[in-house]
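Every protein chain of the complex appears in place save one, which is left out.
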Amino acid sequence: MGIVLGPNRYGKAETRLVRVHRDGETHGLVDLNVSIALSGDLAATHLTGDNSGVLPTDTMKNTVYAFAGRHGVAEPEEFALLLARHFVDSQPQVHGAKVSIESFAWDRLGPHSFRRRGDHVRTTVVSVSAAGTQVVSGVTGLVLLNSTDSEFHGFVQDEFTTLPPATDRILATAVDARWRHAGDDADWAASFEGALEALIGAFTGTYSYSLQQTLYAMGAGVLENRPEVAEVRLALPNKHHYLADLSPFGLDNPNEVFIAGDRPYGLIEGSVAREGAPTATAEWWL
Amino acid sequence: MGIVLGPNRYGKAETRLVRVHRDGETHGLVDLNVSIALSGDLAATHLTGDNSGVLPTDTMKNTVYAFAGRHGVAEPEEFALLLARHFVDSQPQVHGAKVSIESFAWDRLGPHSFRRRGDHVRTTVVSVSAAGTQVVSGVTGLVLLNSTDSEFHGFVQDEFTTLPPATDRILATAVDARWRHAGDDADWAASFEGALEALIGAFTGTYSYSLQQTLYAMGAGVLENRPEVAEVRLALPNKHHYLADLSPFGLDNPNEVFIAGDRPYGLIEGSVAREGAPTATAEWWL
Amino acid sequence: MGIVLGPNRYGKAETRLVRVHRDGETHGLVDLNVSIALSGDLAATHLTGDNSGVLPTDTMKNTVYAFAGRHGVAEPEEFALLLARHFVDSQPQVHGAKVSIESFAWDRLGPHSFRRRGDHVRTTVVSVSAAGTQVVSGVTGLVLLNSTDSEFHGFVQDEFTTLPPATDRILATAVDARWRHAGDDADWAASFEGALEALIGAFTGTYSYSLQQTLYAMGAGVLENRPEVAEVRLALPNKHHYLADLSPFGLDNPNEVFIAGDRPYGLIEGSVAREGAPTATAEWWL
Partner (left out) sequence: MGIVLGPNRYGKAETRLVRVHRDGETHGLVDLNVSIALSGDLAATHLTGDNSGVLPTDTMKNTVYAFAGRHGVAEPEEFALLLARHFVDSQPQVHGAKVSIESFAWDRLGPHSFRRRGDHVRTTVVSVSAAGTQVVSGVTGLVLLNSTDSEFHGFVQDEFTTLPPATDRILATAVDARWRHAGDDADWAASFEGALEALIGAFTGTYSYSLQQTLYAMGAGVLENRPEVAEVRLALPNKHHYLADLSPFGLDNPNEVFIAGDRPYGLIEGSVAREGAPTATAEWWL
């Protein structure tokens, strides 16, 4: 039986771009990490090292900086669309482009001074191919905690179960969420802010009997608030906070002193979709 | 239009297990990081917080340690199969189990003394469901470098291309490879060692005109040497080494002094398959 | 010539404590990473394995949780003082204690809901010994950027100098600062907030001809604003932003498009002291 080349793609990952928009005295700052992956007629370079269809990854990097200069950079979804369409439109052998962007937020300190936030990373993955154009937005690294209003009991008991039921516990997670837009045109800034607010609101507003319940509420919250979103996917680590046993020291611990654990951690992954929404045209996360 | 729960799963991630096998004076050491994800009839906990179908992730952790005690731990594929089958077989509401294991290698220094290798991580992902049992093995973090026998030229030139052709360059990568086995029974140790040797042999033995060509050779090398493997997937960062420009200092640089770059980096992803091999029964990497 | 034991210490590092203060409906949250190191009469355990003078590091961890329960946790300096004094006072063979705390800030989202900030880590190092009690406060991971008002020229030119003078550049750094207090009693919360404000104010308010100049202004700013501080030490990486060369693409780049570099980076370290302030009683950072 023969050996054959299967699906493949290539590109430049993690091109770090900082774009200053100078509007007189007041400057704007955009801070991005851009990754590009192209697919298409690429068999020759794999099979024989014939690079006649290969646009260098160095060129992709150059294109990021050149486009940032020529067009400026507003919302990351828009910049990713611009780049992805450019590669598919200008290179006949390229049939698909995936542009992934991490955006780092900064708080303004003055007309040209900034402080990096660090509390979350905004993400975008745009896929352009003959099947269609797909825009996914998201957030990672957003750490949320409720110090009460979380229970966990009534679960399955098998021979390896020792966990006691909990009627009051800390619930904490580092939100990793992605949401697929129904179309490729939206008010991306408002959409992101609205989705973020919905995620946070659902986390804090849900009296939770399981992190799964909170996950569903977060996904549903985005869909209820953002009509432009077709589907939400979430991966929520359960950042365990173990109640410290202070009884050897003659002390009570009424849910006040916790050991913040590193590993292992629960990991809850799930998706929430709008019925009848357009289906995905490219593979995406989860 | 309504809002519905889509695909989901949950489990305990990164349970750190060290298993000592005591055979008289001589000890064996197994060092694993085990992650478990279960899927099945889990709608209730998402929609209402009813946990009657939820086996706690804490129980999954306990099961890892209990099985390590009861059965010992030989090859990670075998241990992952044991765990995955246990959850599907013992919990009627669980229809699918995915067990992912990272294995850390240690060199022996004496009968009960060891030194951690650190040059690669062996990986395993076992998926058990009604669709079948799928075993994927792999390696990450294996950094390889050829200081010559690599060229890159003849590529597409567009308006953003400034890269000069290279007729002698460093080729370096951090191998991230996964291979799907045709069956669920093999000599896992020999299979892993053979696959690793094939990957390294193809990397060092290929006079390369592109990292894509090397990637294909690596995938084909595994398939040629390991009949039990059905398909290989690789993600190879092109760890760029830029020739330092020493001309301002009156010095030549005949491919001797290089700047090792961090970001950006090329990223070449591809798969190589055996024709007629059984198809995948679970989604896997890439 | 003989071989002798020199300076030594031991302790428990990175005890992760989350303390919830429940005041009716409204909860407070304190999130710390506590490291303890003790020194004293410890020769026996080194030379013969006689542990009769060794308080287990496990006990130090227990003490952190027990004290958090018994005393609560307000400002990290206060909690570090409590712990350090406890070990020196209760263990005759312990002559010195160093307690280092990282504090992670959270923004309040509701009466018992929180969002982790992630934009800086507050640090404290308290040293208690016969020489005295020393309190050092600090901040790490605070990333600041001015998009203009920074120049760099007039520097030394040697045979290896190729850097062109810059009359307008981005100045960015990740502030790592420590300040030593003159005493061991202060309004720690106000002191930290005031010092942080002074650091940020000096960074944004200084028209800079070198990062050294900015560093000095930042240190002096803390001393001018906080009379309780005796000395400030700073390590400021120069997070280089390289102007992208867009000329091959027929584009100008009037300080708008930058490549954010990872490595190498400049590293500027310096201290600023108040004349006549009490001298340090323990070795500290830098």
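As written, the chains take the letters A, B and C, and residue 1 is the first residue of each chain.
The definition used in the following text is that a residue touches a chain if its C-beta (ideal position, glycine included) is under 8 Å from a C-beta of that chain, and two chains touch if they have at least 3 such contacts.
Here the structure is a predicted model, which means the values were calculated and not measured.
Colleague: Per the definition of touch given earlier, which of B:Ser90, B:Ser147, B:Thr161 or B:Thr281 contacts the omitted chain?
Modeller: Going through B:Ser90, B:Ser147, B:Thr161 or B:Thr281 one by one, B:Ser147 is the residue touching the chain not shown.
Colleague: Looking at B:Ala131, B:Ala190 or B:Leu251, which residue reaches the missing chain?
Modeller: Hidden-chain contact among the options goes to B:Leu251.
Colleague: Which is it among C:Leu82, C:Ala174 or C:Ala277 that touches the chain not included here?
Modeller: That would be C:Ala277, which touches the missing chain.
Colleague: By the contact criterion defined above, which parts of chain C meet the unshown chain? Give residue numbers in ascending order.
Modeller: 1-16, 35, 37, 42, 45-59, 61-63, 66, 90-91, 152-156, 158, 160-163, 208-213, 215-216, 219-220, 223-224, 231, 233, 237-238, 263-277, 286
Colleague: Using the touch rule from the top, list residues of chain B that touch the missing partner.
Modeller: Considering the whole complex, chain B reaches the absent chain at 16-22, 27, 29, 31, 62, 65-66, 68-70, 106-107, 109-110, 112-120, 141-149, 170, 200, 203-204, 241, 244, 246, 248-249, 251-262.
Colleague: Name, in rising order, the residues on chain A that touch the hidden chain in the full complex.
Modeller: Residues touching the hidden chain, for chain A, are 159-160, 162, 248-249, 262-263.
Following the convention adopted for this analysis, only the chains that are shown with their structure count from here on.
Colleague: How many degrees of rotation map chain A onto its copy chain B on CA atoms, rounded to the nearest 5?
Modeller: Fitting chain A to chain B on C-alpha atoms yields 180 degrees.
Colleague: Can you name the chain whose C-alpha mean lies closest to the mean of all the C-alpha atoms?
Modeller: Located nearest the centre of all protein C-alpha atoms is chain A.
Colleague: Go ahead and note the Å separation of the Cα centroids belonging to chain B and chain C.
Modeller: Each chain reduced to its C-alpha mean, chain B and chain C end up 38 Å apart.
Colleague: Which integer distance in Å separates the CA centroid of chain A from that of chain B?
Modeller: 22
Colleague: Would you kindly tell me how far, in whole Å, the mean C-alpha position of chain C lies from that of chain A?
Modeller: About 31 Å, centre to centre.
Colleague: Among the residues of chain A, pick out those that touch two or more other chains and give their numbers.
Modeller: Counting only residues that touch two or more other chains, chain A contributes 16, 62, 66.
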